[in-house]
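All protein chains of the complex are present and in place, except for one that has been dropped.
Per-chain numbering from 1; labels A, B and C assigned in written order.
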Amino acid sequence: MNDFKLYAEANDWGLLVPEISLAFGALLLLCREALRKQGRESGGGLAFLLQGGLLVYFVARYLFFDPRPDSAGESAFNGMIQQSFPADVMRCFFLGCAFLTSLFANPGLRERRLPQAEFHALVSLAAASMMLLVQSNHFLMLFVSLETVAVCFYVLVSYHRGSPYSLEAGLKYLVFGALSSAILLFGIALLYGTAASWSGGTAPSDPLSFTMLEQFVAANSDSLAVRAGTAFVLAGLAFKLGAAPFQAWVPDVYQGAPTAVTAYLAVASKSAGFVVLFNLVTGPLFGLREFLIPLLSLVAIITILFGNLGALTQTNVKRLMGFSGVAHAGYLLVGIIAAIGMHPDVPEKSVFWAIVFYLLSYSLASYGVFGVMGVLAPTEDADQPRSLYSSLAQKQPFLAFTLAVGLGSLAGIPPLAGFIGKLLLFVVAFQAELYGLLAVMVMGVVIAIYYYFAWIRETVFPPLPSLDSSDKEPQVLWSPQFPSLLLACILGLLTLTTILLGFYQSSLGQSF
Amino acid sequence: MNEEILFYLFSTLMLFGGSAVVLSRNPVNAALYMILALVSLAVLFLTLDAFFLAALQVLVYAGAVMVLFLFVIMMLDVDLRERSRPNIMAAALGLVTTGAVVAILLTWVGEGSTIRPSVGSVPTPGNPLAFVTGSKAFGYALLTKYMLPIQVAGFLLLVAMVGAILLGRRTKLKSSEGKDGS
Amino acid sequence: MDGVLGIEEYLVVASILFCIGLLGVILRRNVLLILMCLELMLNAVNLALVAFARYSGNMDGVILTFFAITVAAAEVAIGLAILVALYRRRKSIFLQDLNLLGR
Partner (left out) sequence: MSDLIAAILLVPLCSAALILFFFRRDADTAAKLSVGASAVAMVLALFALFQNIEIDAARISWLKLGDFELSFGFLLNGDARLLLFVVTFVGFWIHVFSLGYMRDDPGKARFFGGLSVFMFSMLGIVVADNLAMLFVFWELVGFSSYLLIAHYFHTDEARAASKKALVINRLGDIGFLLGIVLTQVRFNTLEFAELEQAALAQPELLTAGLGFLLICGFVAKSAQFPLHVWLPDAMAGPTPVSALIHAATMVAAGIYLLVRIDFLLVQEVFSLIALLGGAMALYAGFCALVQRDVKKVLAYSTLSQLGYMSATVAIGMSGLAMFHLATHAFFKALLFLGAGSVILGCHHEQDVFRMGGLRKRMPWTSWTFLLGVLAISGVTFTSGFFSKDAMLLAAYEENLPVFVMFLVGALLTALYMGRLHWLIFHGESRSKAARQASESGLTIIAPLVALALLAVLGGFVSLWPESLSSVFVQELEHVHESTGNRLVMTFGALAWILGLWGSWNLYARTRDEDPLMKKAPVFFRLCESKLFFDEVYDFCIRRPLRHVAKVFEALELLFISGLMVRGTAGIVALLGLATSAVHRGGLRVYALWFVVGLVVLLGYALAWWEF
């Protein structure tokens, strides 16, 4: 039993303080909800406080106490967890996403009289498990935290349970989520089984651990079982990313989910998927790079084309964001391919920085856009035609400006953060000599400008009175409200950061 | 030899049950076939010396999950039989694809080892996670090496519980009922 | 243990069951049955995992199976809850009636 004792001693819970505090915060929220008096609705104050506090904790930790830009990372929990600077950045990122999601969702929940405490608890738990997901260094840990994220999202997506749209979206997400987790698990089983029963050399003692699998895969890259397992694992992950041909659920689920959850799904869940994919392809599956590069390139090309072409004809802006999210996943996949196809003398870190920066710019812009959408959303959240935004600039210049900057950044208009993000990806793709993918990316970006600008134009320019034959005055069905002060400040901050990051980010990347 | 007979008998039963789930039109029948498949799987676990899992399989799946299914079927209490035949195209594509999956798996089968190591009742010192039949080692592993995942799984169940309560609760909601059926 | 049964037999059965589940997900229109078929797929994977674990003499696969069962149960619980809620709104659990999105 001595070995088990060693195992037990390797569980260093101190490393996971943020995750543990999030989980306990969620428990606290649930308990308080259970004990509260009838009729008194508890808000999300505690959740905001917790998530915001942790964010500050992280930032402070790196600013003042423990700047470790170049650490190789440390392994803990018997190889379940691998901490490193990039993973910490992503933990921060998820905390930020959770904070924004809770904040953006609150007004809608209050208006619909839906329980708030549970929502914030679920958002916190999802954030905690995503934070574990990006640190996991073991397939079992990966599977469990991935499923926890997924289960949280099943509930969050169908949270507007009064709306058949939301429930339908939840159902679709669940069915495909379960399908993809079965596929992922089969892949894991294949990799595990071949590694564990490998007779060629010394079988790894822990065949689920990334570190051990890396050696095994590198030595057995021509085994069909390894390839089939990898294909299954990639298919399972591609679902999370919304990469083609596993993208079909994306527009529906994005449309049906509550807007704040859509943002969370689009940004945090997808980012988690990308970081996991990055960890996998540069870690355990690195030995298969010859096999992976053409495969992922194909997936990336289809994804970019599909996302952009699909978005082109959408008039419902939530579906449009869904399709465009698929396209962004395609661009990010190019980054992933660059990471494995890179020249050996180009550091992997610069690719990771390109991906992280892209995620960052994407999340800032997306939260800006989704935030505005949330403010303007009609009673039925899923039903948001583009015409809802017509001449918003005249009614609510602030919201219109936020929206325009967000969309501009997503489209990649030069001075904004989104442009730099795309540029960084272009640069890494160029350095990795992925010229074909580069061409597809450029094509995608060109198409994207069209649909983003159609929306911006709808927002900024008033409709023409008599271009069409019908001379009807556009009916003003609703007058948008100004968001609460806190929300407005956050939106302003997002916009400002999007603009500033376009000008100043070169030194941020040095840490990677 | 016993083992072999058990394997062939119950894998046949399991595959039959599985196919019947896919083919039966009445969900109640499907649920019962499903229980058949799951229990057969538990027996297959037994032939693999995974006694603890076999028990778990019967308890969790056949006991809890399938009862939940049946409960929902009874609760909805309507005619749930499918009227339309499955789409031929879909069926063909499905068969082709699934056939491809099987084919690929069969191509590979020769690669693995086919000899089972003998099973001890306690883990050896050098290899604490060697395969054992007892549930004690199972517990040890879960509470030491896999302590973190087990905690996460606990939260997963919590989320599932909270979610099920939230979504299943029947309360008056300010909703857009008017849009239903559109 | 005389080792007459090889791991192939288990894997063949597991992959056939997996594909039966997959086929069910594609073909069935009743959401309840789709959920059941998903369970079948997960069970097939479990069988493969346990067989792998047994034949390689490594415990981790069995433990992963334990987690897979947990996850499957949680997914079913949520899935059925959503289904019931949806049934209350739409009075149907057939796919052709549950298709408001994307219109």
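Basically, contacts are C-beta pairs under 8 Å (C-beta built on N, C-alpha and C of every residue); 3 or more make two chains touch, one makes a residue touch a chain.
Given the structure is predicted, the values throughout are model-derived calculations rather than measurements.
*Asks:* List the shown chains that the missing chain touches in the full complex.
*Replies:* The undisplayed chain, in the complete complex, is in contact with A, B, C.
*Asks:* Of C:5, C:25 or C:44, which one is in contact with the hidden chain?
*Replies:* Spelled out, the listed residue whose C-beta touches the missing chain is C:25.
*Asks:* Which one, A:45, A:378, A:414 or A:436, makes contact with the chain that was left out?
*Replies:* Final answer for the missing-chain contact: A:414.
*Asks:* Among the options A:311, A:332 or A:441, which residue touches the chain absent from this view?
*Replies:* Considering all chains, including the one not shown, the answer is A:311.
*Asks:* Would you mind spotting which of A:30, A:76, A:231 or A:487 touches the chain that isn't drawn?
*Replies:* Hidden-chain contact among the options goes to A:231.
*Asks:* Since one chain has been left out of the picture, which residues of subunit A touch it in the full complex?
*Replies:* 172, 175-176, 179-180, 183, 222, 224, 227-228, 230-232, 234-235, 238-239, 244-246, 248-249, 251-252, 291, 294-295, 298, 306, 309-314, 323, 346-347, 350, 353-354, 397, 414-415, 420, 423-424, 427-428, 430-431, 443, 446-447, 449-450, 453-454, 457, 461, 464-465, 467, 503-507, 509-510
*Asks:* So which bits of subunit C touch the chain we can't see?
*Replies:* 22, 25-27, 29, 34, 95, 98-103
*Asks:* Spell out, residue by residue, where the missing chain touches subunit B.
*Replies:* Residues in contact with the chain left out: 87, 90, 93-94, 96-98, 100-101, 104, 107.
As a working rule, only the chains that are shown with their structure count from here on.
*Asks:* In whole angstrom, how far does the Cα centroid of subunit B sit from the Cα centroid of subunit C?
*Replies:* Their C-alpha centroids are separated by 5 Å.
*Asks:* When you check subunit A against every other chain, which residues touch at least two of them?
*Replies:* Touching at least two other chains: 140, 144, 147, 151, 154-155, 158, 161-162, 164, 167, 170, 193, 197, 206.
*Asks:* Which parts of subunit C, given as residue numbers and ranges, touch two or more other chains?
*Replies:* Residues 7, 18, 21, 35, 51-53, 55-58, 60, 63, 67, 71, 74-75, 78, 82-83, 85, 89-90, 100.
*Asks:* Give the list of subunit C residues in touch with subunit A in this complex.
*Replies:* The touching residues are 7, 18, 21, 25, 31, 34-35, 38, 41-42, 44-45, 48-49, 51-53, 55-58, 60-61, 63-64, 67-68, 71, 74-75, 78-79, 82-83, 85-86, 89-90, 98-102.
*Asks:* Could you please specify the touching residues of subunit B with respect to subunit C in the complex?
*Replies:* 1, 3-4, 7, 11, 14-15, 18-19, 21-22, 27, 30-31, 34, 37-38, 41, 44-45, 47-50, 52-53, 56-57, 60-61, 64-65, 68-69, 72-73, 75-76, 80, 82, 84, 86-87, 90-91, 93-95, 97-99, 101-102, 105-106, 109-110, 112-119, 123, 129-132, 137-138, 141-142, 146, 149, 153, 156-157, 159-161, 163-168, 170, 177, 180-182
*Asks:* In the complex, go through subunit A and note every residue touching subunit B.
*Replies:* Subunit A residues touching subunit B: 1-5, 7-8, 11, 16, 23, 26, 30, 77-78, 80-81, 111-115, 118, 121-122, 125, 128-129, 132, 140-141, 144-145, 147-148, 151-152, 154-155, 158-164, 167, 170, 193-194, 197, 199, 205-206, 223-225, 228, 379-380, 383.
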